[in-house]
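What you see is the complex with one protein chain gone and the rest in place.
A and B are the chain letters, set down in written order, and residue numbers restart from 1 in every chain.
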């Protein structure tokens, strides 16, 4: 099941999209979030879709693969569509079911909003698929650095994020092992009443907590003996390298926004 | 109770870009009352094989038959649960699965899940704790206050108390000091002999495999490449080398001595047996 989740997963590659500075990618996604709202008729939405398809191809990802990932939020998309279908009024009445009506504006709006949402999810997915979580963390730390002026502990938050990223696979493995071990002892999580299912979680959570605390303690010691004492006097191994192509990518995003703005009706 | 694998294939993450073939078309039998070793490199499919043996993983294709129960790709929970009753599994670092307030309660967890009533479960728990030299004064202690070695024993007692007919051991001595290592392996040997249960040992320690098991199955990249008597397979250095497995210490010594022209008519299992054999040889030779 988990293996089908695309959101938040990273697929290493060497495409131009992979190589962009993660800061450029984050900024571009933020810009795109605004740009989708410029589209207000078929041409605009068509351009948005075309844009995402081009990006997908440039990133060396297969469209089918990406749309499979969309299935996960299918319910959300359908919900959005039907909300508009039933509650947006205007235009000609297409179906009159007595206590409800479906009107043409509802259908059109439903499709538009669903496309908007899908495009937003897709561009975010493209970003996470082409950017390692570590790079994203770095980028967020750099982008947020000015916040230090108002005493936001940017470095600590970034370190926490990167350690969490580092330990997620370890903890997933650990959880799987404990689930298997307890299930070999006859523990059942799949059957029974809600109460008994919740009770069946105790044998999983307690060992998991205990081992996590132990890990945390040992990690703290390991960090201490390697001289960690906060941000002061620290240098950085990872550097982000903003290049011409990153500026170019953002300029193209702006031009795309302007085109969408100009053709809106 | 025998366990049979029939054309069993196991695939992880089927139909995704992360698809991985862990076991490829395996047909084999684990006979009742035999002490087995499964050997092979990391990633050879050992861990998939033992998890399939007790229903933790279901086959992607083919079937596994445990006594009268057959597990396939889409088996029911009830059947899977039944298999777990018959096949006990001691995972690597089993002390990581302790969770109850007291030692006794923790050992009773498995038996109770298997449908034993409280009194029986408690009786079994006490019996196996004592068998593993856990003093009765510790029964009401928190398992987390015990030493590492004791915790491991309590966890093992928790599996034994379910009285499985087949016992799987996944690197049961990992992280133990050498003395506890020997004690633990001797304990399993005793359980195997006294209770006649089938034992399946997965380990990297070739000396243990040689000393304790009757038969071995060698896995390599998801294939069952060889199976047979331990005494035949682990003394075959050509075979071991082919799958880059280390020969056991004793086998290495016997072979090195053969090169010197000292031939023995049997293969000793441990240092003690070798010493006796060598002394015999020396006595015969002196005549």
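Definition applied: a residue touches a chain if its C-beta (ideal position, glycine included) is under 8 Å from a C-beta of that chain, and two chains touch if they have at least 3 such contacts.
By definition in this document, contacts and distances are computed from a predicted model.
Chemist: Missing chain's UniProt protein name, "Energy-coupling factor transporter ATPase", "NAD(P)H-dependent oxidoreductase subunit E", "Pyruvate dehydrogenase E1 component subunit alpha" or "acetolactate synthase"?
Modeler: UniProt protein name of the non-displayed chain: "Energy-coupling factor transporter ATPase".
Chemist: Would you mind listing the shown chains in contact with the chain that isn't displayed?
Modeler: Per the contact definition above, the missing chain touches A, B.
Chemist: Among A:80, A:162 or A:175, single out the residue that touches the unshown chain.
Modeler: A:162
Chemist: Which parts of subunit A face the unshown chain closely enough to count as touching?
Modeler: Residues of subunit A in contact with the hidden chain: 133-134, 162-163, 165-166, 169-170, 173, 214-215, 218-219, 221-229, 233-239.
Chemist: Name every residue on subunit B in touch with the hidden partner chain.
Modeler: Subunit B touches the missing chain through residues 41-42, 147-149, 174-175, 177-179, 181-182, 204-205, 207, 246, 249-250, 253, 256-257, 260, 262, 271-272, 274-275, 278-279.
As a working rule, only the chains that are shown with their structure count from here on.
Chemist: So what's the Cα centroid distance for subunit A and subunit B, whole Å?
Modeler: Averaging C-alpha atoms per chain gives centres 43 Å apart.
Chemist: So in the complex, the part of subunit B that touches subunit A is made up of which residues?
Modeler: Per the stated touch rule, the residues are 13, 16-18, 51, 54, 56, 77, 81, 84-85, 88-89, 91, 94, 96-99, 109-110, 113-114, 144, 158-159, 162.
Chemist: Inside the complex, what are the residues of subunit A that reach subunit B?
Modeler: 3-4, 11, 65, 174, 177-178, 180-188, 190-191, 202-203, 206-207, 210-211
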